[in-house]
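Here is the structure we will look at, set down as structure tokens.
Missing here: one protein chain of the complex. Every other protein chain is in place.
This part shows subunit A:
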């Protein structure tokens, strides 16, 4: 059984999508990121996605890039990320980790899986790892019972889409638009099409990310997806405010708005 599957089932029973909130580890500091993620959980975010900051994040737009740069400049290490995951998992919310592949290879794939499991993480979202390159991760995630979230995109062929979801456990990440992370004025037309294509081949929950930033958008996406993934808009709460307390207040407000959004799905 997938670790995050229970949370998806619970939300499904409530007739709503799960709200997944993303924050880079160590942004703005290690302690600050723990405070931010805890605040998100308290304000209604169901699942925390901890992103391991990486020097070359090609799937990320300017907001996450900037937050990652701040975290790395502050000296955050992979070991700190594991500590953050452990602290946030203690709130009771499932914690999934999003990471580019090189930091994991460097740490050691099996060693990371072992330590992620020990820290209470549910699994990995891997934006630059496709199943064809993932043999080591497939083995390690099986060994430690961790979830695997690969990405599907509007450009994925039917054959690739089927192959990719077959390798997923927990949920599959549908990238709503052809592009990088970042809140956008309008949600995507391509996303519902992509989600229904995924549903044709699997019952695994589908999370939709890229471009969601408001409660209304969360309601729209929550109308057709199992999970609504929000990153940049939440991170901006901390980037745009003068100090951490003001940032946490803004973060709570937006988290509550998004939580309200997924509870009012537009179908």
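Going forward, contacts are C-beta pairs under 8 Å (C-beta built on N, C-alpha and C of every residue); 3 or more make two chains touch, one makes a residue touch a chain; residues count from 1.
Operating definition for what follows: contacts and distances are computed from a predicted model.
Missing chain, UniProt protein name: "Tryptophan synthase beta chain", from among "Cation:proton antiporter regulatory subunit", "Tryptophan synthase beta chain", "Peptide/nickel transport system ATP-binding protein" or "Cell division protein FtsX". Here one chain is not drawn; of A:57, A:94 or A:192, the residue touching it is A:57. Within the whole complex, the absent chain has one touching residue among A:180, A:198, A:212 or A:233, and that is A:180.
Listed here are the subunit A residues that touch the chain not shown: 54-59, 61-62, 65-66, 69, 72, 77-78, 101-107, 127-130, 132-133, 150-157, 160, 164, 175, 177-180.
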